[in-house]
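With one protein chain removed, the remaining protein chains of the complex are shown where they sit.
Each chain gets a letter, A, B and C, in the order it is written, and its residues are counted from 1.
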Amino acid sequence: MRIGLLTGGGDVPGLNAVIRAVVKHAMGTYGHTIVGFRGGWRGVVDGNVVQLGRQDIRNVLPVGGTLLGTDRYHPHRNEGGLEAVVATLEAERIDAVICVGGDGTLHAASKVAETGVKVVGIPKTIDNDVEGTDLSVGFHTAVNVATEAIDRLHTTAESHNRVMVVEVMGRHAGWIAVNAGIAGGAEIVLAPEEPFDIEQVVKTIAHRHRAHASFSIVVVAEGAVGREGTALGAAAELGPQGQIVAGSASERVAAEIASRTGFDTRVTILGHVQRGGSPTPTDRILGSRFGVAAVDALQEGRTDVMTALHGERVVLVPLEEIAGKVKTVPADLLRAAKVLA
Amino acid sequence: MRIGLLTGGGDVPGLNAVIRAVVKHAMGTYGHTIVGFRGGWRGVVDGNVVQLGRQDIRNVLPVGGTLLGTDRYHPHRNEGGLEAVVATLEAERIDAVICVGGDGTLHAASKVAETGVKVVGIPKTIDNDVEGTDLSVGFHTAVNVATEAIDRLHTTAESHNRVMVVEVMGRHAGWIAVNAGIAGGAEIVLAPEEPFDIEQVVKTIAHRHRAHASFSIVVVAEGAVGREGTALGAAAELGPQGQIVAGSASERVAAEIASRTGFDTRVTILGHVQRGGSPTPTDRILGSRFGVAAVDALQEGRTDVMTALHGERVVLVPLEEIAGKVKTVPADLLRAAKVLA
Amino acid sequence: MRIGLLTGGGDVPGLNAVIRAVVKHAMGTYGHTIVGFRGGWRGVVDGNVVQLGRQDIRNVLPVGGTLLGTDRYHPHRNEGGLEAVVATLEAERIDAVICVGGDGTLHAASKVAETGVKVVGIPKTIDNDVEGTDLSVGFHTAVNVATEAIDRLHTTAESHNRVMVVEVMGRHAGWIAVNAGIAGGAEIVLAPEEPFDIEQVVKTIAHRHRAHASFSIVVVAEGAVGREGTALGAAAELGPQGQIVAGSASERVAAEIASRTGFDTRVTILGHVQRGGSPTPTDRILGSRFGVAAVDALQEGRTDVMTALHGERVVLVPLEEIAGKVKTVPADLLRAAKVLA
Partner (left out) sequence: MRIGLLTGGGDVPGLNAVIRAVVKHAMGTYGHTIVGFRGGWRGVVDGNVVQLGRQDIRNVLPVGGTLLGTDRYHPHRNEGGLEAVVATLEAERIDAVICVGGDGTLHAASKVAETGVKVVGIPKTIDNDVEGTDLSVGFHTAVNVATEAIDRLHTTAESHNRVMVVEVMGRHAGWIAVNAGIAGGAEIVLAPEEPFDIEQVVKTIAHRHRAHASFSIVVVAEGAVGREGTALGAAAELGPQGQIVAGSASERVAAEIASRTGFDTRVTILGHVQRGGSPTPTDRILGSRFGVAAVDALQEGRTDVMTALHGERVVLVPLEEIAGKVKTVPADLLRAAKVLA
């Protein structure tokens, strides 16, 4: 079998673990050939290919990023994109494609699958909002980076009696915010799942500082929004391309806290460091298991599916079941963040 | 409600997260009182108590070990033990006990429960072999420590063309070995689940070195044993108290590899560093969620249960269902470790 | 002897190591008493004191921040400040003061010393710009945090073919920028010591991308300024209190690179995470040795001095020799950063 392999969307730690597992298992166990496409779906359209062998995956397990490069190009949103994908796959005699990506890239994968191409998806996103799987590759490392940052801010907040507002990634779901908030012992966590009331936030901080503390940590997901009708009800204004204006949520929250409480309040926007660097063991294991499962799926003739983690097991779920959905943080986890504050 | 709280068995990272969550949630949400017992079940027998308040749990979230101390004493195995437990609980007017422990401590908890005491268990063990839950507190940190060690040994193995044998914890199950082996890119993983054939191990290494590599990493769970009838069939001899003789598996494996291949072979026994130090974010979150769930269980009148992680959710499972069982590594995960070697 | 102890200025990792060493050595070796002032020189003025004992310094060695709190108050710049300091020291029968701080706090110390108070200073600053010592407490941890961030940005830059601009601390000297730049393998390092020419920066990046690379890392000290007469000659505009406008250097540099090269260019401002969290072993050792040396200095009757690291040895230098000076990065280290790009 000739298997095409690509990584699309934003880079995350653990992609090289996936690539390594696909190459090792497909070649070593089944004798397949792996053709890598450089730069996501754009690499397929452009015919930017490289045959992957054992030497390409040497020592890449602990290395972040993706040795295949990545890109946010979506073939179905570009004139002639799907046709160009099919043409390249035929020219390269590709039997099936393993596509590693977040919701955008996997949505493209399902569109490609509709043309008759055999596709297996592997979920990756630091936001962890891909439906149908407990974890996506990259999320775990992002939580670690964010928690370590909160740990660092904790000591400086305490030494200076400050309110520290930390903005983490998460446009549509607050997985990083809630998990890093619990792990870092944050007092307030603002996630997209529950529009916040800035007056309540300010009251909580003020009460805490009167009662027993001299500092607070507030974790804000980049997609957190104020409740309609409250002071920051429009916290997350949209930019010209519909994107969230960078930093707006955290900076407005901090400004309100500072002006209403008088406390020394500082903002830290973690940004790109959340998506880079050496993957945690969990992301290496998850990526490795997903890579093995994707190759096994093709071997068994299962296609148009996505590898997924359900508890301790890796399973396959139909790509169409997860398309267009956003997995948000469940209520009990949001509550845990609150009662632990 | 007056809730007793104890941590028993070997210490693991994340116990303080449990204690903090129990105190914060029980006091803050429900107004309960938390009475800590120092030194596990022995502390109950001895009446070694301390009332826990907000000041006791300040800044403990990132700190390893347990602020309550721990001990391997089991009341039901000692004359008058259970009676002494009941006496202390009555004297302290304890309504229910939250008991954090591994299989031994939880087994004791079920014996205490049989006397009519209300008990909720929380699983912790770096071996991850408690039945009924995807994860136990402490395991995740241990995998991280072991993976980091394998990463370190990797570079020195490669620079010196060596075989490095690493012994990790895991007497009855190879969870750490398999996970750290995959995450660290080990060539061979020996786990208790599958008795090994040393001749096959040696052949694999020799073949690898002839074909394309100049070094190998072999991860050995402390409870790994040779297959009956093979050279190391009795690798894990038992000491006078029935314990596994320290280091025997890895040292014998290394000796066989060295003598049969002639390769420079070195042993590293990770030992106690696997169970200490700051918990990973995952263990802090797991411990925190379990603590919250245990308090909620008592609030809802659920007892003789253990908190457990099933996928993304924390659930309750009957203590009796998990007693005396060992959760071993499933076949597909053992296979993943092999095909990725 | 009754020794007063305070930490002033911005908090840095390693301050608790100093406090622990002073308490352990002064009490344990000489039987002195340690009186801590909470919140830097303001704590002296306000008489905010606490007697420190063994229990206060338990487990604080790996903890960031300062258990005494800190503040940027300078007694000699406030009406009646010095008089209030002297009054408190007399009321508390303090024989000598150990003052841990950066240039501002140490300058205050020398002013206090002029009133006849016996003072020993200990240098701390993440900027490493205190004259007379190879290292100040906190700098080493900041370099580690900044390097880890650059490592993380490296993989994402490479996966996406981006220019990543990273702003690190350093208003008057580029110690963090140059060291983290070398350690992280940055292509460009902009430090206050050498005003930069943005055209040259752009040319270097463009040449690199044409020749052999698809991404670049640019490290910018917050105090980096453009050379007079160049496009960014006024990069570091001053705010109303004379402070550097936050982020201006890196954001303007990034904007110029993006508009002149067309490359996808992103900015990360590390900010407060550089000054928090667990101190590196180096900062723990440095803080511990400085604490021991300060107590020994008082024991030997040496005052109005600062502890300093000269190579492998800890020595004492007169406070007046270092007052008002800024230690900048030497030419050979700046050159190393360039030839390694």
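The criterion applied here is as follows: contacts are C-beta pairs under 8 Å (C-beta built on N, C-alpha and C of every residue); 3 or more make two chains touch, one makes a residue touch a chain.
All values reported here derive from a predicted model rather than from experimental measurement.
Student: Thinking of the whole complex, not just what is shown, which of B:G28, B:G271 or B:G324 touches the missing chain?
Tutor: Once the missing chain is taken into account, the touching residue is B:G271.
Student: Touching the hidden chain in the complete assembly: which of C:T105, C:S159, C:N179 or C:S216 does that?
Tutor: Candidates C:T105, C:S159, C:N179 or C:S216; residue touching the omitted chain: C:N179.
Student: Touching the left-out chain: which of B:T156, B:Q200 or B:S259?
Tutor: From the options B:T156, B:Q200 or B:S259, the contact with the absent chain belongs to B:T156.
Student: Using the document's contact rule, name the residues of chain C that touch the chain not shown here.
Tutor: Counting over the whole complex, chain C touches the hidden chain at residues 20-21, 24-25, 28-29, 54, 61-62, 134, 140, 143-144, 147, 151, 179-180, 182-185, 212, 280-282, 284-285, 288-289, 292, 310-314, 330, 332-333, 336, 339-340.
Student: Would you write out the residues of chain B that touch the absent chain, in ascending order?
Tutor: 10-11, 13, 15, 63-66, 69-70, 145, 148-149, 151-161, 164, 266, 268-269, 271-273, 275-278
Going forward, only the chains that are shown with their structure count from here on.
Student: Name the chain whose C-alpha centroid is farthest from the C-alpha centroid of chain B.
Tutor: C
Student: Can you give the whole-Å distance between the Cα centres of chain A and chain B?
Tutor: 29
Student: With chain centres taken as the means of their Cα atoms, state the distance from chain B to chain C in Å.
Tutor: Centres of chain B and chain C (C-alpha means) sit 41 Å apart.
Student: Counting only residues that touch at least two other chains, what does the list for chain A look like?
Tutor: 151
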